[in-house]
Each structure stands twice: as structure tokens, then as C-alpha cells.
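Complex shown without one protein chain; remaining protein chains in place.
Presenting chain A:
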Amino acid sequence: MPTLAPPGPAATRPPKKTALRADSTLGLLVKIVLLGLVDAFAVYVMITLFLQEKWLVLVFAAVVTVLINWVYLRRGGLPAKYLAPGIFFLVIFQVFVMIYSGYVAFTNYGDGHNSTKADAVNAIQLSAQQRVPDSPAYRVTILERDGVFHLLATEPDGTVSVGTTGEPLEEAEAAVTDSTGKGTELEGYRALQFGEVLANQADILAITVPFSDDPEDGSLKTGDGSNAYVYRPSLSYDEDTSTFTDLETGATYTDRGEGSFQAEDGEQLSTGWKINVGFDNFTKAFSDQNIRGPLLQVMLWTFTFAIVSVLSTFALGLFLANAFNLPDLRGKRIYRILMILPYAFPAFLAGLVWSGLLNPEFGFVNNTFFGGADIPWLTDPVLAKVSVLVVNLWLGFPYMFLVCTGALQSLPEEVNEAARMDGASAWRTFTAIKLPLLLVSVAPLLIASFAFNFNNFNVIYMLTDGGPRFDNTTANIGHTDILITMVYEIAFGTGVGRDYGLASALSIIIFIIVAVISAISFRQTKALEDING
């Protein structure tokens, strides 16, 4: 074995000592370069965090960086050097995100509640803009720099200023003006042609140039790309009482500790902020009319789906394994290869392909097998559930077939023979002897299969997208949704606003269910094993 380390005294030392020796020069070099790159990146991240004044994350990043350096620069602690890279990702993207789910579950995080109160106040003031009735007209030219549109505004008194959304108006003395005194060009910017203005109308109408950092001062907006007017917030904010007052109607909106500004009659301003809401998401899940009914149905279906999927795939797999467990059956290999093809086919594609096969109008199944009948395979609540189970059977039986074949073949032949000697029928041999022995070995896999199907997102989402929808809710949740697709729908769906808090609360419920089931069933398996042997 060629080695790079210098021979000599090391050869006579016991191996334990060698481990503590410095590595070869090459190894040292690689180590320094890699660690240097990691540190350089860490410093870059920390500078950015410092500039953004995110102190908590900064401290965390610093601690992690020091820890990494400590692990690799100290002499001992060899296992940590090998484990650190994997554990780094595991801790952040598996452990931390679980804990973070737990935290989000206790907040109202979601659409309209995704930032701090200060940001919310700012956003409300910017969004609730109304044109000041006697506003002077500012003549504007639309400029572009780095893909961002700016307004070059000429005040009635001839002053030319430039600014864009988020960048307050600033006087631009270097601007080129035309004969009427209107600013037309500015160095570093490109003036838009008329056609471009038309093409980018929506973006240009959205430009809101504040006069200063204080939103109360108002802002400039243009309605046609050539003239702009002064807009002021229609809501005035009083910091001392945390209250918005509508300048027209005089209605007041107060912070009532629920993460939003509310009027007396309960009406809310659309932008709120993130607060901790305790167990509200959990109580909401089980008491809100809009969610409770669907949630209970979804839970019931999740269990049904997972249990029936495991049982049906196992039953078919076991039956097939028995049928083909004959050494001299002709064509066994061909059957086997063809039958495991569905298992090899990507699950997400299977869902999509079957959704085409089962399409009521144009699908193959209705048109070829049922002579053009309009059977609503995917849109009838009961049939959709059956379809989902059949497709999952199609996807899952080959796995169980493989598992059972293996387990059957590994059963000792003597058992079989002894039973036959005693005159037991084939069926009796199977139920009384083979099946119990088989269950011992496949039980862990059945549990794993249950846990997998409990969160079998792809089949449901690709085949039915959860549909057909429930009638008793506004959320886009339906009869074939399982818990995990419901979480996805609530967090990222298009139906109602995104509600990360509620979605995380549901995730936590799934966590708990999976944990309990795994714990119980693994204990059961142990018991089964003890009984049998």
C-alpha cells in the first residue's frame, strides 16, 4: 500500500499514536484550503448580517464558524472531523426546520402577517395612498437603470428630481432639460421610449416615489407616464396610541394585540404583522367551522388511505409471491420483470399518467374498457378514493411482491415438509405456519410502508390534486386530500391566503401521529418476535 507519510519511527509506534500525527503535507494543504474557503464564506455572511443588523443570526453564525474551526484545528476529536459535514446539514435542514415548524405553529405567520409591526405600519401608509385634491402636476420622464424604473420629475417651479419606489425623491441638478424646462435625460439612466412606456404600463403605474423617509409626507405617482401627482396616505398613524385614523371617515383602527389594526366593528386593515398566538392555530384547526369538518375528514381518509394501501399491496404481493414460488414455473423471470416495472416508474409520473387514463371524457379507461361511458373516476368523492387506492396499489404491489418472495424463499423447507407429513393442507400450512413466520420478518417493512403512505404526497397531488373539493369550506381541500397535501395547500395553495402558522400546526400534528405510531408499532414488532421465537 503506497503511503505519503514518511516512514520511520511511525512504523514502530502503536497505531493509536499514528492517528494523532499530523497528516501528510498534501492533506494539510487540502485541509487549510477547504477550511479557508469555509471561513471566507462565513466572514462574507457575517458582514452581510452585520450590515443588515441581524444580531441574533450573526451571533449564531459566529458560534457555528468558531465551532467548525475548533473541530478541524484541534489535535484530537477525530470522529467529530468525520461527522461534522453531515451533521451540519442534518442539524440545519432536518432538526432546525422541525423546531422552527414548532415555533411557526404558534404564530400567525402567513399572508398579511409576515413581518414586524413597524414594517406593517410602513406598508399600510404606502398602500393607502390617495391623490391630494389640489396637487400640482409634476411633468415626468420614465428612466431605467439596472432594470428598475425611476421617475424624473420636474416640479412646477422647474426643479428636477429623481427617485423610485423605496428611494425618496432627490434633486438631480445634472439632468438635461428640454426647451420647456422639463427634465428629459439623466446621466447613468436611460430614458424610455413611448412604446416602452406602453409595454411596461403596469410596472410604471406601480412606482410610488416618497418625498422623504417618512411616509406621512406623501409620495408621487403617475397615472399616464407623463404627469405625476402628489398622493398622501388616507390613514394617519399615531405612534403613541398605536392607532390609524381614516382621514375621511374618522374611523380608528387600533392594535388589539392580535397582530393587526382593528376597528371597533372588527374590521381589519389588510396588512398585519407576525405575533405569537399560542395555541390559537391548534384550537382553530379543531374549532373553526371552515377547517374542523374538512380536517377531521382528511384525517380519517389519511388513516384509511395508509392502512388500505399497506393491506392491499401486501395482500396482492403475498398472493403473487405464493403463486410464483414454484421453482419450475415457466416464464417466471419474465412475469417478474414485467410486474416490477410500476415500482421502477417514477411515482409523480405515475400519478399524472393515471390521471390521463382515468379522465372521464377522453381517458383510455372509460373509452376503451367502458365503451365511452362517462364514469367520473376522479371527480366523484367515492370513486376518486377508489381510484387513488387502485393507483397506489399499482405503484406499491411490486415492492411487496419482492419482499414476500424473498421472505418465503428464506423460510426453511423442513417446516413445509413437516406440515405435509402431518397431513396439513396447503392452505393450512400457509395460514398456520408460513404466514406467522413471514409476518415476523416483514412487519418492520409494513410499518415503514405505512409511515411512507401516511405522507404519500406525490400520488394524491398528481392524480386528483386532493379533489373533488369539499363543499363546506373555502379552502382548496377535497375528499382525497391527506394531511400532508392539506398542509401544502394551506401553506402554498392558491385557494385562500397562505397561512404558514396553521400549516405548521398541522405539520406538528402529523409529526406527533407518525412518532406515536412508529413507537407503538416497533414495540409491537418486538413482542411479535419474542412470541415466535
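The criterion applied here is as follows: contacts are C-beta pairs under 8 Å (C-beta built on N, C-alpha and C of every residue); 3 or more make two chains touch, one makes a residue touch a chain; residues count from 1.
What we mean here is this: contacts and distances are computed from a predicted model.
A.B. asks: Select, from "non-specific serine/threonine protein kinase", "Circadian clock protein KaiB", "Isoquinoline 1-oxidoreductase, beta subunit" or "Sugar ABC transporter permease", the UniProt-recorded name of the complex's unshown chain.
C.D. replies: The chain we cannot see is recorded in UniProt as "Sugar ABC transporter permease".
A.B. asks: I'm checking contacts with the chain that's been left out. Which of A:Asp134, A:Asp240, A:Asp328 or A:Asp471 qualifies?
C.D. replies: A:Asp328
A.B. asks: If the hidden chain were put back, which of A:Ala344, A:Val382 or A:Met421 would touch it?
C.D. replies: A:Ala344
A.B. asks: Considering the whole complex, not just the chains shown, which residues of chain A touch the missing one?
C.D. replies: 1-8, 10-11, 15, 18-19, 21, 23-24, 27, 44-45, 48-49, 52, 54, 57, 78-79, 82-83, 85-87, 89-90, 92-98, 100-101, 104, 109, 316, 319-320, 323-324, 326-329, 331, 335, 337-350, 352-357, 359, 361-364, 367-368, 394-396, 398-399, 402-403, 405-407, 409-410, 413, 440-442, 444-445, 448-449, 451-452, 455, 457-458, 461-462, 465, 484, 487-488, 491-492, 500, 503-504, 507, 510-511, 514-515, 518, 525, 529
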